[in-house]
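Note that one protein chain of the assembly has been removed; the remaining protein chains are unaltered in position.
Right after this comes chain A.
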Amino acid sequence: MNLFRAAHLRGRRLAIGAGALLLAGCASVDFEESVRQTNQDAAGFTQGRLALAGTPAQREVMAREADALLAQPLGQDEAVRLALLNSPALQALLANNWSEAATAAQGARIANPVFTFERMRSPDEVEFGRMLAFGLLDLITLPHRYGVARRQIAQAQLRLTTEVVDQVTRIRQTWVNAVAAQQKQSYAEQVYEAADAGAELAQRLQAVGNITRLQRARHQAFYADAATQLAGARHAALAAREALVRQLGLTDAQAARLQLPGQLPPLPAAPRTAGQVAQATTEQRLDVRQARLGFDAAAKAQGLTAVTSLTDIELGVRRDQTFDKAEGHTERARGYEIEVRLPLFDWGGMQRDSMNARTLAAANALEATLRAAGSELRESYSAYRTGYDIARHYRDEVLPLSKAISEENTLRYNGMLIGVFELLADSREQIGAVVNAINAQQQFWLADAALQAAVLGKPTAVAVGLAAAPGAAEAGH
């Protein structure tokens, strides 16, 4: 700090203390309110169920609800609800955000006053010095800092919403992947069974002398390939399921009880129109709001630096007492002390430049966010719409064609125009088409989750791949 001297303090102590308390009380954090706000802003994501479990009682209620959800096959919304209730990671996110907000609020408080006490002794004198000092600048800049803190708290609140949206989107997509992978596994099992039946039949045909070892070996090779494909599909299903287990934060016991529905939800009757999607105004978007707050905070901070960069002022109230041994009396002195850092070497120019630059950056970041928002939304919508169209094409064109091919081939088998091996090979092929259709449906639901996030202003959490499905490769040829 600065030089000390004995001083006496009394009188306005109370007044100052009361003022400081008053100011400090203004910039506090109500985390409950924050969560409520997120529940409101991202209602479609949290279903109004986002909550930080603080007490064992709360945790117990949540665990009971989680149990109820795990008792049945878990739909997409239920998966989100379960994560909100159950995921420690999500709870950690909430707690971290609380801490962040609290730190931000701290910035708007006055530093505690400094009390110094000195005892100086000379051969004939004892001197006591007491001083209660506090940063005058703290006081002067309080309204400013209060504004900054408020913005930082608001920013933290927005960040919370954004992170929750991001998490929920991930949960949705992970759920889609897990269900699709499980569905594909069941088709891989069917291909395997077809190949198995073919191999078994070939073996019996050879046993009675109707085909050669070469022919049997060829049919068996299909089977061997199908077995590999099935192993791969099983692992993929397990991996996708475990990814969901992690997203939901399930314990081992809970994971064992997790059931998924047999198939992805059907496509909606009609896709959302571009108009519906564009309804969310730009100003309401999370990314835009965040950028604007960033800019406001930077601008506010700049005003603050105009003062702080110039100087550092400290105000102290002094009360000194001197005991004169020779004369046997006590001298009292009161006064105040102002300490000013002389701007001889640093006139604060660099600091001002820095703040200017920061504000400028924030302004440009806001502008960039505004400009990107529409573009990102259009891209997300295109991914969604393309996903819908491809999945619908599979549903309305490819699958009926596959079905027709299967039916016609059965008729041809009935007419002894093709043999049982051709029939089996065809059924494998048609299953391949079904797997491609599942892939298309999976891509649609991934894009759907991404679009919901994008509409709110949290651009795609997971990239959506709309590359054409890789033929019937997965059917095991």
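Here, contacts are C-beta pairs under 8 Å (C-beta built on N, C-alpha and C of every residue); 3 or more make two chains touch, one makes a residue touch a chain; residues count from 1.
The definition used in the following text is that contacts and distances are computed from a predicted model.
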Chain not displayed: protein name in its UniProt record ("5-oxoprolinase subunit PxpB", "Sugar ABC transporter permease", "Copper oxidase" or "Indolepyruvate oxidoreductase subunit IorA"): "Copper oxidase"
Omitted-chain contact residue, chosen from A:A89, A:A102, A:L201 or A:A333: A:L201
Contact with the hidden chain (one of A:I211, A:L267 or A:I438): A:I211
Where the unshown chain meets chain A, residue by residue: 190, 193-194, 196-197, 200-201, 204-211, 406, 408, 410-424, 427, 431
